[in-house]
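With one protein chain held back, the other chains of the complex are shown just where they sit.
Labels run A, B and C following the written order; every chain starts at residue 1.
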Amino acid sequence: MATEYTYEGISVGDKASFSKTISEADVSGFAGITGDFNPVHVNQVFAEKSQFKKRIAHGMLSASLISTVLGTRLPGANTIYLSQEVKFTAPVYLGDTLTAEVEVTEKNDKKKILTLKTTVVNQEGKTVVDGQAKVMKT
Amino acid sequence: MATEYTYEGISVGDKASFSKTISEADVSGFAGITGDFNPVHVNQVFAEKSQFKKRIAHGMLSASLISTVLGTRLPGANTIYLSQEVKFTAPVYLGDTLTAEVEVTEKNDKKKILTLKTTVVNQEGKTVVDGQAKVMKT
Amino acid sequence: MATEYTYEGISVGDKASFSKTISEADVSGFAGITGDFNPVHVNQVFAEKSQFKKRIAHGMLSASLISTVLGTRLPGANTIYLSQEVKFTAPVYLGDTLTAEVEVTEKNDKKKILTLKTTVVNQEGKTVVDGQAKVMKT
Partner (left out) sequence: MATEYTYEGISVGDKASFSKTISEADVSGFAGITGDFNPVHVNQVFAEKSQFKKRIAHGMLSASLISTVLGTRLPGANTIYLSQEVKFTAPVYLGDTLTAEVEVTEKNDKKKILTLKTTVVNQEGKTVVDGQAKVMKT
C-alpha cells in the first residue's frame, strides 16, 4: 500500500521526495497522452535550431513529479489536491535526472489543509520547477 | 506543424482550445511516466471506497492539456512557459471529455510576456481546472 | 527516494505489499514490451473461444508486481534479486485489482540473503500467483 499519514501525524517541516531520469520514452509518452506535440519536445531538427539547442522535456511533466510525491509519499493516499503553482526556472533535457521535493510549510487545522513548498531540481542541483501546493488530507 | 503566431499578432481576448477524452490507457500511461501510483488513480477497489466512488484521472494530467494549447495553438511553437497556477475544482473520471481553453488577458510588450486565463472543463461544462499561465513569445 | 531498509533492520515476519488494477492498457503495453502476443492476451475473439472465455493478463505481469514490492518497499533500493519461483494458480482478467505481498521467512546472515514468501491475490482474495523469492540486501 502507499505510505499514508494522518493529518495529525504531519508536522511543518516534514519533507519527502521522488527521483527519476527523464527518458526520451517518457517525453514521447507524455506527448502522446496530452497531445502536446510542441516541436521543441518532439522534433529534433526544430529543437536544434531553437534557443535550447536540443529537445527539452515538457514543463508539466517535471511538475507532475510533485504530484507523485504528494499522492504516494507525503501526505500519501487520501490526499485531495487543491492547487498547484509552478514557475519553470530552467529547461529539462532528455536524460536529466530530476528530484521532486515537497516540504510542509503551513497547516490549517480547521480545514485540514496543508501548504507545501514544492521544488524540482536536476542532477546538478539546479532548480527547474519552483512553487507551492495546497492539499487537503482526509 | 504547429500553428505559430508572432507576439505582435496576438491580442488580448484571443482564445484557443484543445479537447480529448481521458481514457483508462491515458491514466495508466500517466502513472507510468510520472510514477504517480496514488491508489485513487490505479486501484479500482480503493477508489470505490474513496469519496470519489471510482477511479479519477491525475489532476496534473488535466492541467497538462493547458500546456498543449499553449505550445501547439496559442501562442504555439517558440513559446516559453514561465509559470502556471491551477486550482483543481472538480474530479475527472475515466471517460470524461475535457476541453482546455486559454484566453490572453494581458500583454507586457516590453518583456514580450503574455498572461492567459486557463481553464479545463468537462463534457458537462463543469470547470475541473481553473488558473492562469504566463508565457514569453520569442 | 525509495524506502530503504538495512539488512539488520529487517526481521523474519516483516511484510509489504503493492496494489493496482490491471487495465487493458497494461496488458497491451506488456505485450508490446515483451513481444508476448499470445492470442489469449491480445485477441478478444480467440480468448472468447478459449477455456478462459475472455482475455487474461500475462502471468509474468502479475508476477512482476512482486518485484515492485521487493525493489521499492521491502527490502527497497539496493536489493539484488537472486531468484524467483512462481506458480500461476488462477487466471487474471482485465480489470482485476491485484495485491502483491512479500513476507520475510528466512535470513542468512552470513551471505545477507533473505528468503521471502511471495503471493499475488485478486480483489476477491483469491491467490493468482504463489511462490518464493531470494534477494541479497547490500
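Definition applied: a residue touches a chain if its C-beta (ideal position, glycine included) is under 8 Å from a C-beta of that chain, and two chains touch if they have at least 3 such contacts.
Predicted model, so just to flag it, every value in this text is computed and none were measured.
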{"item": "Among A:T6, A:T21 or A:N108, residue touching the chain not depicted", "value": "A:T21"}
{"item": "Residue in contact with the excluded chain [from C:A16, C:L61 or C:L116]", "value": "C:L61"}
{"item": "From C:Q84, C:T105 or C:Q123, residue that would touch the chain that is not displayed", "value": "C:Q84"}
{"item": "Touching residue (missing chain; options A:T6, A:Q51 or A:T97)", "value": "A:T97"}
{"item": "Where the unshown chain meets chain A, residue by residue", "value": "19-21, 23-26, 28-29, 95, 97, 123"}
{"item": "Residues of chain C in contact with the chain not shown", "value": "1-2, 18, 20, 26, 29-30, 32-41, 46, 50-51, 58-61, 63-68, 71-72, 77-79, 81-88, 138"}
{"item": "Absent chain, residues of chain B that touch it", "value": "28-29, 31-33, 35, 37, 42"}
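The rule is short, and it goes like this: only the chains that are shown with their structure count from here on.
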{"item": "Inter-chain pair with the most contacting C-beta pairs", "value": "A-B"}
{"item": "Interface sides of chain B and chain C: same vs different residues, half threshold", "value": "different"}
{"item": "Centre distance in Å when chain A and chain C are each reduced to the mean of their C-alpha atoms", "value": "28"}
{"item": "Centre distance in Å when chain A and chain B are each reduced to the mean of their C-alpha atoms", "value": "15"}
{"item": "Centre-of-Cα separation between chain C and chain B, whole angstrom", "value": "34"}
{"item": "Residues of chain B touching at least two other chains", "value": "29, 32, 37, 39, 46"}
